[in-house]
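With one protein chain removed, the remaining protein chains of the complex are shown where they sit.
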Amino acid sequence: MDIKNKEFMLIGGLLVVVAGLMAFFPSLSDSDTAVDWISIPLVGFPIIVSCILLAFASQESRARKKIIAVPIRLFTLCASLIPLAISTALFFDWLILVDWDLMYNEFALEKEYVWIESIGVSWHVGMDGLSFPMVWLTSFLVPVTIITTWNEKDGATYHPLLLMMGGALIGVFVSLDLFLFYVFWELTLIPMFFLILKWGGKDRRYAAQKFFIYTFCASVIMLLGLITLYFLQPEGSGSQYGSVTGRTFDMTVLFSNATAYNMGDNVFLGEDMQNILFAMLMLGFLVKLPAVPFHTWLPDAHVQAPTGGSMLLAGVMLKMGAYGMLRLPIAIFPDAVVFYQDIIMAIGLISLVWGAVVCLGQTNLKRMVAYSSVSHMGVILLGIASMQPIGYAAALFMMFAHGIISPMLFAVCGAFKHHYHSMEIGSMRGMAKWSPYLAVYMMFAWMASLGLPLLAGFVAELMVLIAYWPEYGWWILLPGFVLAITAAYYLWSMQRTIFEGGDEGQPPESLNGETPPDITLSENIGMIILAIFTVIFGIFPFIALGMMDQWTVAFFEGVFNSGGI
Amino acid sequence: MIDPAWVSGLAAVLFIIGLWGAFSRKNAIVVLMCIELMLNAVNLQFVAAASHWGDVTGWVYAVFAIAIAAAEVAIGLAIFLSMYGQHETISLDEVNLLKN
Amino acid sequence: MSESGIIDYAVLIPLLPMLAFPVILFLGKLFNGTPTWVKNVKEGGIIALTVMGASLILALLVIKEHMHHVGTANIFTWFESSWWNSETGAITTKVFGVGIHIDHLTVMLLFVAAFLCFLINVFSIGYMNTDPINDNRNHRFYAEFVLFCSGMLGMVLADSFLWLFIFWELMGLCSYLLIGFYYERPSASYAAKKAFLTTRVGDVFLVIGLVMLWNLFDGHLDYAYVFNQENIAAVNSGELQIALGMMFIGAVGKSAQFPLHVWLPDAMEGPTPVSALIHAATMVNAGLYLVARMFPFFSGAELGALSTLAIVIACIGGITAVMAALIAFVQMDLKKVLAYSTMSQLAYIFTGLGSALWFANNGYEELAAFAMGASLFHLFNHAMAKGMLFMASGSVIHEMHHAHHEVAHHDDDHHDDHDDHFDAQSMENMGGLASRMPITATAMFVGSMSIIGIPLIGGFWSKEGIIASAWQVALKEPIFLLPALLVLIGAGMTGFYMSRMWFMTFAGKPKTEVAEHVHEQTAWIPIPLVTLTFMTLGAIILAGMHAGHWLGDFDDGHYTNFFDGVGSEMEHVFLNHDPFLMVLTYVAIGLSLVLGPSFAMALYGGSLDKGQKAKPWMQWAINLSAKINKKSKFDNSEWANSSLAESLHKRLHFDDIYDAAVMKIVVGFANLSAIFDSKFIDGAIKAIESTSQNASRRVRALTTGSARDYIMMTALGTLVIFILLWGVA
Partner (left out) sequence: MNTEVFSIDFWKAFAPETILIVGLILIFIIPNLGNSKFRIPLTKIQVPWFLGGRRFKATGSPAIPGMLATATLFTAVGMMIIETINGNMDTTTVTSGGIVILQVDNFSRFFEILFLVAVLLASMASLDRIPANTFEGKKSLEEMYDNRRQADFYILMLTTAIGMCVVALAQDMFVLFVGLELASLATYVLVGFHKESKSGAESGVKYFIVGSVASGIGLYGLSLLYLEFGSLQLSTLAANWGDASALGPIALGLVLVGFGFKISAAPFHFAAPDAYSGANSPVAGVLATASKAMGMIGLIRVLLVVALPEADSDGSAIWLYTLATLSVITMTWGNIAALGSTNPKRMLAYSSVAHAGYMMAALTAVGAWKWGNVEAPGDYAEAIVAAVLFHLFVLVAFKLGAFLVLGLLEMEGGASRLSALSGLARRDPLIGTAMFIFMLALAGVPPLAGFMSKFLVIAGIVSTSVGDLWMNGTVSFSELHWVWWLALAMFINSAISVFYYLRIGVIMFLDVPEEGRRKPLPYGASIRMAIWICLVATIILGLSGDTLIDMCYRAAESLNLA
């Protein structure tokens, strides 16, 4: 690339940064003096850093790219550790004392800067018991993903994309403004789209587009719901309110409006209005989750996505759907929740059962794991349909636990693809002989995913079942049936890949007779970190569950008790 | 004096003939003539309306419309010429490289 | 009511092995193949032995301390959960903790578990480390083994049903790993999967049962709360029965009872006798433990409300007892005979527990205590005897292997060839080993006698108790006649198949060349055998301690005078004041001692080779068998070829049916679903895409390229606008 382009790039990079700063923090100075721990360190920093790295790397020649990949990788890793360090420190009160025991509609570390004044958009961020675990999870998964996929080709652009993804995901979880929320919601699609498109498998063209379009379609419907909701709110005046529209996108205002209206026997908006808006918002979230029958983008995206992409996709991106449900429609429309309770349950149950049954019919390892995600996400819906704090806490914990376990599942799948160039379940046998480490991690991840006690997934599943029984009684047999099916497909896939095969094993044909290698050191490190945390949260679930339980209690106090059901 | 309504009616007829001709004829020049017909209908209409209202602006409008029509003819013929240079035809039906 | 003392350290009993699991695994991975690791640490065996020893010592200390009173300790809060009352809006928070609960039941199981695990560890150092096939992977075995022990000990010590279940699942995992230890063998891999899945089916119901129980008891599963009689009285006993029934299905799966028994014999196909031993002697007790744990519910609930469940438990037990014994008749594989025997004996215990629960629920406290005691005592006896039998069988198989290697080595040079078809486990290849393996033969002899219920030896005491209890219930509740009759018949059948096994293996002439070269080698194997032999024989002492009255009289302690105890126990058994029970006793003895063994001797007895002599305490039996065998000329070939025998060989077709059901229905449905998913659900999405592409083609075809058409469309559009404007206006 000639020198002139670099000038463009430099100017452009500078402009982007300046624009970003100007746009995001116009009133940084006149807010109160407390340090903003969220905006820049958790959200802005990863995104800006990755943008700069991408701009930098994209200008280099192919040969130079290989050379600069290593320093960029290292730099990305270091950069990704900063959000992790900060979110961890916030949890343990190392930086400042954070009171996580919040009432409904109270947020810790809340910050608000006016952004687009005319329509009442503000950069409003904050965290509570619902979002903080997700924020931590994201900041934790990004470095782990980077480590696990250390050797991915074209790392100079790959790893910055992961970092950007992390920043955008955290942005979704911390935003307390509907507009901001939607912006980040869509922003997550772009790095993922590129991850699939540039590092994906054979059908990546199809998968990347399907992923993008499918989820985009759903979220525009959601956006229409949000806009309608926006205009149905009473006008007000204040810095959050739009100078032109007189309404605000501020979620906290929305929540307090909804709560105030729902008080007593009243209903926020009309009943059919509630139901329709609830359905519109839920549609967006259900597709993201994904729930059957909106799930078919997921297997395609997963199978084609590179390992790192899958890890973040399954680990955090799917949870955005569940997070959104709990944050918006359920919080705002408690009466609609009651109205739709059985339908939510049915969708959850169908997802659960269908996902598991289809898993059993898959022959591709990664496809199977992808469907298992569908199945596990159904559990979250069951928790929500239970209408009990324990069910909600279970859903939250499921999000969290699945967020740790599923990256490991996909890391294992990725290792298969990376080292054996095959993810067909039947194409190899006895790989434990050749890759003992991989076999151990596979076993571990599979067991964790099928809900083995003392690993993170179990508590969530158990709590969901506990919450489910009093509401739906003998329907519980279906989730129970799924527990067995889940075990069946996982064990079946292990039996046909890492086991059997005689003394020498049967490496897949795609290796062309080469000796099958074991996983690399970086994969090893990444997976063992995930494994350790799976065990930690399995044995000591209260670390995360305590906060979640507090949140659900506050949520029920604030939403359903004042909702006057 | 002729009732302006008659003139208007004539204008309408002219207009419809022009429009009809514009899409029923293949020859570009004829189509251009049909367009001129439409513009002439407009002129007639303006003049008729001006006399109906006793307002001088209508005539001014008509003059301007004539100017526009003249410019249009000039540009149109130039464009047709360049088309003929390339396609060696002025039949509109045969000029359809760009479609779909 | 937490107290300080040794119980504070009780948590270490499961914790130590659990911590040893990663240690052994990683050390093994690091030092694999180095001489120190192989020779001195025995590839992790010594580490395992150390922690198991420590656990055993701790366990003994705990047992000593808590022989007489219940101890509990809270460790930490596991999670909190909140419930919302939609009527009142009240939100209550339930705390669920982790803790330790030690009572009589725990003490007994804890001893069995810790003791057996330790012995198994000793045995496996002898067994595993001498087989070249295990080189460089023994550390995996020991790691999985200690994790398994951790599960077993944790399950026993847990203070709630939930933690019981958690450790129960942990054991399930380890059993999966151990059965599939030789993962490269398809049979092992298959058996492992089968074991896990079959027990998983039970576990699903167990979880559902737990969930129901949780809701019944207002968010509590800890024994301290749920066993509180007031709390039990407060719940709906109908629902309680269903919940307990669900949990019982879990126990059925874990303890390999009909109809979820199919995994246990296959688990024996897993090629390590050690893992087989672990399953048969220890893990299967988990189901029994769970059912025994339910006792307070039955005594606390409404009279008679739960008796249906008690009957079901007993019936399942009775059916399994006879079914397993029947299948054991035709087994040739040494370990499989033992496996079926395990199933059958566990079934006895279930029947005993069923009777105990029935009594408890119908207000017969004394009888309930007796039945319960008998059942638990049988559990103890069976665990000891069966542990010994498995070790002995392992010893036999191990030596057979070695002998086979020697023989094969002499014959040709393919000494590392594992692919030949010699089956070291088949009894058809054995015979006459009594003189060549004296210690093993003795152990096997004593163990078999204990299982059969030869008077005064181990299992006799408890088995009589169970049969008596079952019949006593049957007198009050006619449906109970079914299990009562079945266990009585089963006693005779036990006599047959156990004797058959012993005689086929140890008596008669060696059936193969290999069997002639067998001799005992390692020092590690006999130690546990001898220990257990004495434990089995010593059961009489426990009997004297009124182990049979364990449950009811736990706090008083009846064992002050040992000889009085033995005497009264003997009197109780042989000269019962109730004539019915006395007759029953003799019928049972007759069946198990005379009828069964006689048939076995007649069929499989025979004297040893010339010059070979067994130890005197076995020689008489061999001689007797040779005599009976000669005299009777009993021919069972017609029966052996019958269709019944055929289906017994096929394990009464259960496996086939289950396999067919799973493969045809479940997998078939799954495959159809996968097709449906991609063809229809995803197909709908694709159809939208292709439809819109088609539409696009059509719409673009309207842009014909001809300017005239465009003008016409413009004119048409003008018309449309008119119509719309006029239509509205």
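Which chain is which? They are A, B and C, in the order written, and residues in each are numbered from 1.
By our rule, a contact is a pair of C-beta atoms (placed from the backbone, for glycine too) under 8 Å apart; a residue touches a chain by one contact, two chains touch by 3 or more.
Note that this is a predicted model, so its numbers are computed, not measured.
S.K.: Going by the touch rule at the top, give the shown chains the omitted chain contacts.
M.R.: Contacts of the omitted chain with visible chains: A, B, C.
S.K.: Determine which one of A:L95, A:I213 or A:L478 touches the chain that has been left out.
M.R.: From the options A:L95, A:I213 or A:L478, the contact with the absent chain belongs to A:I213.
S.K.: Based on the whole complex, identify which of A:P71, A:P234, A:G473 or A:G502 touches the chain you can't see.
M.R.: Within the whole complex, the residue contacting the unshown chain is A:P234.
S.K.: Mind listing the chain A residues that contact the chain we can't see here?
M.R.: 1-2, 4-5, 8-9, 11-12, 15-16, 19-20, 22-24, 26, 58-59, 115-119, 182-183, 186-187, 189-190, 193-194, 197-198, 204-205, 208-209, 212-213, 216-217, 220-221, 223-224, 227-228, 230-235, 244-245, 261, 266-267, 269-273, 276
S.K.: Contact with the hidden chain only, please: which chain C residues?
M.R.: Residues 689, 692-693, 695-697, 699-700, 702-703, 705, 707, 709-711, 713-714, 716-718, 720-722, 724-729 of chain C touch the chain absent from view.
S.K.: Identify the residues of chain B touching the omitted chain, counting contacts across the whole complex.
M.R.: 8, 11, 15, 18-19, 22, 28, 31-32, 35, 38-39, 41-42, 45-46, 48-50, 52-53, 55, 57-58, 61, 64-65, 68, 71-72, 75-76, 78-80, 82-83, 85-87, 92, 95-100
As a convention for this text, only the chains that are shown with their structure count from here on.
S.K.: Nearest whole angstrom, what separates the Cα centre of chain B from the Cα centre of chain C?
M.R.: Centre separation, chain B to chain C: 98 Å.
S.K.: Could you put a whole-Å number on the gap between the CA centroids of chain A and chain B?
M.R.: Centre separation, chain A to chain B: 63 Å.
S.K.: Residues of chain A touching chain C in their complex?
M.R.: Residues 210, 214, 292-293, 295-297, 300, 354, 357-362, 387-390, 393, 430, 432-433, 436, 443, 447, 452-454, 458-459, 462-463, 465-466, 468-470, 476-477, 480-481, 483-485, 487-489, 491-492, 495, 498-503, 505, 540-542, 545-546, 549, 552-553, 556-557, 560-561, 565.
S.K.: Quick one: which bits of chain C touch chain B in the complex? Just the residue numbers, please.
M.R.: Those in contact with chain B are residues 700-701, 703-709, 711-712, 715.
S.K.: Which positions of chain C touch chain A when the two form their complex?
M.R.: Interface residues on the chain C side: 29, 76-84, 86, 89, 91, 93-94, 162, 165-167, 169-170, 173, 176-177, 180, 183-186, 189-190, 192-193, 196-197, 200-201, 203-205, 207-208, 210-212, 214-215, 662, 666-667, 669-675, 677-678, 681-682, 685.
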